[in-house]
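Attaching a single structure in structure tokens format; questions to follow.
Note that one protein chain of the assembly has been removed; the remaining protein chains are unaltered in position.
By written order: A, B and C. Residues from 1 in each chain.
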Amino acid sequence: MAHKHGHGRDRIQFANAEDKQEFSKYPTKAGRRSLSRSMSQSSTDSYSSAASYTDSSDDETSPRDKAQVNTLGSSDFCVKNIKQAEFGRREIEIAEQDMSALISLRKRAQGEKPLAGAKIVGCTHITAQTAVLLETLVALGAQCRWTACNIYSTQNEVAAALAEIGVPVFAWKGESEDDFWWCIDRCVNTEGWQANMILDDGGDLTHWVYKKYPSVFKKVRGIVEESVTGVHRLYQLSKAGKLCVPAMNVNDSVTKQKFDNLYCCRESILDGLKRTTDIMFGGKQVVVCGYGEVGKGCCTALKALGAIVCITEIDPICALQACMDGFRVVKLSEVIRQMDVVITCTGNKNVVTREQLDRMKNGCIVCNMGHSNTEIDVASLRSPELTWERVRSQVDHIIWPDGKRVVLLAEGRLLNLSCSTVPTFVLSITATTQALALIELFNAPEGRYKQDVYLLPKKMDEYVASLHLPNFDAHLTELTDEQAKYMGLNKNGPFKPNYYRY
Amino acid sequence: MAHKHGHGRDRIQFANAEDKQEFSKYPTKAGRRSLSRSMSQSSTDSYSSAASYTDSSDDETSPRDKAQVNTLGSSDFCVKNIKQAEFGRREIEIAEQDMSALISLRKRAQGEKPLAGAKIVGCTHITAQTAVLLETLVALGAQCRWTACNIYSTQNEVAAALAEIGVPVFAWKGESEDDFWWCIDRCVNTEGWQANMILDDGGDLTHWVYKKYPSVFKKVRGIVEESVTGVHRLYQLSKAGKLCVPAMNVNDSVTKQKFDNLYCCRESILDGLKRTTDIMFGGKQVVVCGYGEVGKGCCTALKALGAIVCITEIDPICALQACMDGFRVVKLSEVIRQMDVVITCTGNKNVVTREQLDRMKNGCIVCNMGHSNTEIDVASLRSPELTWERVRSQVDHIIWPDGKRVVLLAEGRLLNLSCSTVPTFVLSITATTQALALIELFNAPEGRYKQDVYLLPKKMDEYVASLHLPNFDAHLTELTDEQAKYMGLNKNGPFKPNYYRY
Amino acid sequence: MAHKHGHGRDRIQFANAEDKQEFSKYPTKAGRRSLSRSMSQSSTDSYSSAASYTDSSDDETSPRDKAQVNTLGSSDFCVKNIKQAEFGRREIEIAEQDMSALISLRKRAQGEKPLAGAKIVGCTHITAQTAVLLETLVALGAQCRWTACNIYSTQNEVAAALAEIGVPVFAWKGESEDDFWWCIDRCVNTEGWQANMILDDGGDLTHWVYKKYPSVFKKVRGIVEESVTGVHRLYQLSKAGKLCVPAMNVNDSVTKQKFDNLYCCRESILDGLKRTTDIMFGGKQVVVCGYGEVGKGCCTALKALGAIVCITEIDPICALQACMDGFRVVKLSEVIRQMDVVITCTGNKNVVTREQLDRMKNGCIVCNMGHSNTEIDVASLRSPELTWERVRSQVDHIIWPDGKRVVLLAEGRLLNLSCSTVPTFVLSITATTQALALIELFNAPEGRYKQDVYLLPKKMDEYVASLHLPNFDAHLTELTDEQAKYMGLNKNGPFKPNYYRY
Partner (left out) sequence: MAHKHGHGRDRIQFANAEDKQEFSKYPTKAGRRSLSRSMSQSSTDSYSSAASYTDSSDDETSPRDKAQVNTLGSSDFCVKNIKQAEFGRREIEIAEQDMSALISLRKRAQGEKPLAGAKIVGCTHITAQTAVLLETLVALGAQCRWTACNIYSTQNEVAAALAEIGVPVFAWKGESEDDFWWCIDRCVNTEGWQANMILDDGGDLTHWVYKKYPSVFKKVRGIVEESVTGVHRLYQLSKAGKLCVPAMNVNDSVTKQKFDNLYCCRESILDGLKRTTDIMFGGKQVVVCGYGEVGKGCCTALKALGAIVCITEIDPICALQACMDGFRVVKLSEVIRQMDVVITCTGNKNVVTREQLDRMKNGCIVCNMGHSNTEIDVASLRSPELTWERVRSQVDHIIWPDGKRVVLLAEGRLLNLSCSTVPTFVLSITATTQALALIELFNAPEGRYKQDVYLLPKKMDEYVASLHLPNFDAHLTELTDEQAKYMGLNKNGPFKPNYYRY
């Protein structure tokens, strides 16, 4: 199999993807996985663009065949090239500058070492931002072993920097499927060290431990899972009565969701369109399919830059919101002929059909912000009467027999992941959420968490937010005793009921 | 108790609601009635400005002492002057134009008469908008008897118009407390007719039936309650195990909440400030205390008009949202000296203290969008060293010994209710929600609802929204079968999980 | 003839108005006058809403028939009631608070008394704001005699306050035409005092002096004129070679224009619509005819509040701007059926025709922000098949035979003048501009100004702006010597070439 993992949310559909879709009982924005037999979809947002700086070394030797030792004398790791450690360290230092929440957490919690005794096995994208998380966990007392959740996303020099300071890391860019599982196994299966916490992104590590090391699995104190897919798998395990460990779903925390969707997409729609097409936004007619958080972000930004935006919706409440926000609510077929840009953000499939593609005007740009690659019926465009012309990376012109061109971005995969970058600040939100979830599960008194999947407690969600306020020089107001009593609140939060809509 | 209750802007937390009700000394166009010990707070938002057009007839005779007969020959009503019916009819017709959702509901449901057999006793503000609701209920098959939830808010001519077509209405503007309970009693206690549904706004009617007619209460099929206070009382009854009837809390429906708070306040903050002060918004320094839905609405509007807005918050998540939306997050004391306008939207008390009022600059405008009259410490301003000067209706200058003036609006009561109007469209949302809640409770199969307080089912919430889309010429998209299956959704909704944040 | 002067820009059209329109060679935003034989149109924006607070005293005696003496013993004035002086003084004091630029000018220039020797005869609206201007002129050394430019706009108590401190004022609310000219004459024609400066608003005073007192006219050092009409008359005089005095057109100063049009209308469109119709802006379909400064202000505000706005234009450059700002550019006939609100801002006539009124949907609101009352063909609505129903002050429902209602505001006159107020801050800009123009003309060295009409020098325009910056706590940056040299600028301005577009 050539491609195991695509990049982040933006995954390649395998032959049997359709069959697997039925497992998705809980439709969400960030979409469901398309599963290969054994590797699931990792988190959508923690895959930094920084990976692009990674060297494409011409060293063809597999890291598994190399003998490498770090300056501490250890060889308990497997990375591309331990000598890149210094360059990786610099990348980590730069990332630290934008992740002051984690640095602040290190300082606040370092004295008490809340993770002393924690033995964490982790499987995430390995980037400079992850390294800041990992080194925070270590600073708080944890022992860690780490591997990559994606065969392409590892920054080799960062992996080297982590190995250099003694973290057993098993990951490199361009792993084979066999390498992938070998690395996971090397993390888990080591003498004299048994993991008691799991930090996962996609569920592969959890799955591996569950299947191969059931005795380890049973003794784990908690699992923290970030991705939609991994969370879905945990809910399935739980439903099947096989989840014998408390797990925390950090994907659905309020703060993370707002940043992954509304705030991030508000910027990345502009960035992605500019980098690929150099389009001028002013005066452009744009239809955005779906007015959820992603759609709201896209619409806000485009309207602000002078585009004329209309939306399509299936949900009357969201449609009414769109009305009140100043967007016409239309059916796609009513407007498709006039549009300059068509953007999908529904999480659904075949939102843009071949029939609609046929009716678009010359030069219409089509792209997807919402879901793997199902929203635009790209397959229907791979037919003999149409000519594909790649004009830039991620930009194809599909040419109709009459000369009409439709500009398809990222082949219908996620524009924001393919053609723009995720700001470190967003990754900081996620990483801080993960760190707090680990601390919470590791320190929770017996009985607080059962063998089930939990959302991050609101108070921790609030704490994540509060750790990021100094970035904006934002000053919180404290309740007086009298006010707290009047509101029936604890002065330290949580401040809102669980169902509060923000 | 599990139930925290008291969400939304008009949150009230207290041991016994009655004691805490504040006494509005200065009834205003939109103000609440002056409360007796046992009259609680009705909804704040369904009270139309239209009341201001009501004649202040010089007829001093109490309606209770008049013998009136409508043209149908009935005298089963008590209104100010049945002869005003024609004028009231015209008001109702004008209101109908902006309440097409109810008219549409009449048409859709008229064939099947979903309220045939329903005997509804209602206690609401009596305005043209309520009349449209009431006549809708009648069109759908219900028999209704009606009274007012507020001693000041009745539009006499509308009451007359309803009485004229045969609806037993007992209400007039300027009732005494005794009148108030007499009217309620006349609605409930009538020979040969026993209510099986209650539509209440404030809980007074419910309370009366519960206390005085327990046998009627037990046979009621359902209660629909709109106000925060009434809902609170229902939760208390339920908690005490005394609620023997299913009740529906329509206050917290998604659609209603968004319109009552975000959308309505986005406009009314501008309207209220302009009507009272003729302020120019451009360049004004404004601090908004609280970044919930009301605060978000205020901030959005003021920023759009060129004001420089900063906010205060106690909740770090809301504070982070404010940052991302481009507002500085400050403590009030840091900025109070520079501000041109101070707006409270917290639902808390003493958010603006005397100390802060002392530090405001000359000409600073202070007003409240958030909660009855607790947010600004107005009481502290009623001290001998300060001079109050009323410069317009709802506008006081408080003058410090050094000549500094602070401009206090509506004496710290709700600006949007005191100094602006509620658009009929918002009232239409509420009325439609009430109608659907009545239909749902009346027609629900045995067992769907227990003796508890329920939120409006999401599907009905969506239906309310969909009935209002034609106002905007908005066209919903329908899921294909394939798409519905892929999403795991019913094509007719509900489309979102309950915890969806919109 | 009963009515000579309407209110401000918003004038009554006389029978022969059409004939006179041809004089308007220079179409401008604020529109051309509609002339009665002898009284022209005064400034459009200096007519404060404050006039509405003026008492409508039941004293029917004409002021001309009353003997009044102020406390200084002088009777050289004619006002409604000198005893109202104290109340007027308070109004002036309140106005001073928002006119700090003039107060600041007083302080800066008081030592040097730049108007010492100036004998200014003035004809303006007489409001609290004008009084602040007038008292500033006095503080700077001028002697003043004053009258009203509009028979309705005088605030009697303010006139009294001015008379009380010794300013010869001849004005009251509700003058007859004869009174009007009598008052002007009393200002000019007084023994032992000969005006050497004229401050005019509408050109009537200038015309009177020119016609009746040519010898005075020739010795005047300068005329300052604020209104479009007055400026037009001056240009005509100049063209005819009859202007023997330098005149300054302060109507077209950059700062004044921006505030009168863009900034003011951005707020007043919302205010005017709310006060008259209580409309909810969110989701409303609005067409704005004309995308000049007024149109830009209206569009910006409505879009920001969630309306869906399209525009009509005749000028392709403005149309292209509208495109880039995100507004669809349409012909009115294309969209008229769908619109909820139609707003005219063109300065042209018959922009909304009867045919288009016939095609509007039920409930459509029609109003004018642009020009006296020519933009909407209101005359065409005064036909027998249509019913007019006045539902509020300034709000008429025009009812078609099929029951359709069109909501006409202010009978097609200027919405912002009829139904909202002009903020004192805008009046402060105007008054400061007038004061500086007087100082400039009075002090200019021989030869700087010829017998022509001049625009305010850019440097003075900049100075007006700078005097208003403290209101916003705005801090200007100063050029270094090196920077000034590099830019070829004087460090004190002017900073831009004359044609700069701002």
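Note that in this section contacts are C-beta pairs under 8 Å (C-beta built on N, C-alpha and C of every residue); 3 or more make two chains touch, one makes a residue touch a chain.
Small disclaimer: the values here were computed from a predicted structure and weren't measured.
Summary of contacts with the chain left out: across B:G141, B:G166, B:G306 or B:G363, the touching residue is B:G306.
Only one residue in the set C:T312, C:N373 or C:Q394 touches the chain that does not appear here, and it is C:T312. Shown as candidates are C:A139, C:M324, C:I399 or C:A444; the residue that touches the absent chain is C:M324. In the complete complex, the hidden chain is touched by one of B:E93, B:D185 or B:D325, namely B:D325. Residue-level contact of chain C with the missing chain is found at 21, 24-27, 254-255, 257-258, 263, 293, 312-324, 328-332, 334, 347-351, 374, 461-463, 465-466, 468-469, 472-480, 482-483, 486-488, 493, 495-502.
Although one chain is hidden here, its contacts on chain B can still be listed: residues 282-283, 303, 306-308, 323-328.
Chain A residues in contact with the hidden partner, per the touch definition given at the top, are 49, 94, 97-98, 263-264, 266-267, 270-271, 274-275, 278-283, 285, 300-301, 304-306, 338, 362-363, 391, 405, 420-421, 423-426, 471-473.
Convention: only the chains that are shown with their structure count from here on.
One finds 41 Å separating the Cα centroids of chain B and chain C. Residue positions of chain B touching 2 or more other chains, listed in rising order: 263, 471-473.
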